[in-house]
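Reviewing the structure listed below.
Omission of a single protein chain aside, the complex is shown with its protein chains in their original locations.
== subunit A ==
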């Protein structure tokens, strides 16, 4: 047979397996978007009554929803900010220790140990925070207020129980530490060995090698890890609900018994007993928390997208 060869693009045969498989993946991908949209939609629908709630529906003498939610939103951001301030430098240090300083044989086991911290449930952290950490820190806080009380952050009177926003921030920091560490470690380990060996061969010390090869390579990874940590710190509920002695107001002092509580902790403490419009108000504060975390994550994503990470697949 010498018929002319058909010109044009050669199409791969369409196999049913391919069709089914690719459709399944697209559907599950789309499902995720649908879930996120429905989270927003259902929360919004259920919170509508809260926005028009009458003053008598609020506990604590608030006149409208926004005056109710503002101190809570402040507490949420403030505690998460403090936690990240503690956790991020520490996490980068730990990740570097595990990936580049610890003996190679030990590093696997050390990574496992830090991962264990990630797996500890938040309610256990809550028990630990109130049973161990708060009493441990209280004398230290008293000294801090006595010596450094002139700094507005450390102004007194000192809390007698140690259940302050700083304790909460430390507990939160411990909780987000392993997440940030695990991600940073993975990223640091992915640094091309050639870069590291090249800089060492040029006479760089270990720190210079890290500063020149590892950290620039892992920068977007560090940001994304911190973002995940921030997400967990913002929404962390039980540890805050159990450790903090709450008072819904905007204060920056770290060591007094008057602490701004967080949205999540407020919901957890009040939801089981809430009824009627009270439920809608709590759902609405949940919506505010959702919007805050959404905004934080989106900003973080935009930062990361500006510096696209390299990956094996492209």
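What we mean here is this: contacts are C-beta pairs under 8 Å (C-beta built on N, C-alpha and C of every residue); 3 or more make two chains touch, one makes a residue touch a chain; residues count from 1.
As a convention for this text, contacts and distances are computed from a predicted model.
A.B. asks: Looking at UniProt, which of "Urea ABC transporter substrate-binding protein", "Phosphate transport system permease protein PstA", "Signal transduction histidine kinase" or "Glycosyltransferase 2-like domain-containing protein" names the chain that isn't shown?
C.D. replies: "Phosphate transport system permease protein PstA"
A.B. asks: Among A:50, A:72, A:114 or A:255, single out the residue that touches the unshown chain.
C.D. replies: Touching the chain that is not displayed is residue A:114.
A.B. asks: Considering the whole complex, not just the chains shown, which residues of subunit A touch the missing one?
C.D. replies: Here the touching residues of subunit A are 15, 17-18, 20-22, 24-33, 35-36, 38-39, 42-43, 45-46, 89-90, 93-94, 96-98, 101-102, 110, 112-128, 131-133, 174, 177, 181, 186, 189, 193, 205-208, 210, 224, 227-228, 230-231, 234-238, 242, 264, 267-268, 271-272, 275-276, 279, 282-283, 286, 289-290, 293-294, 296-298, 301, 311-313.
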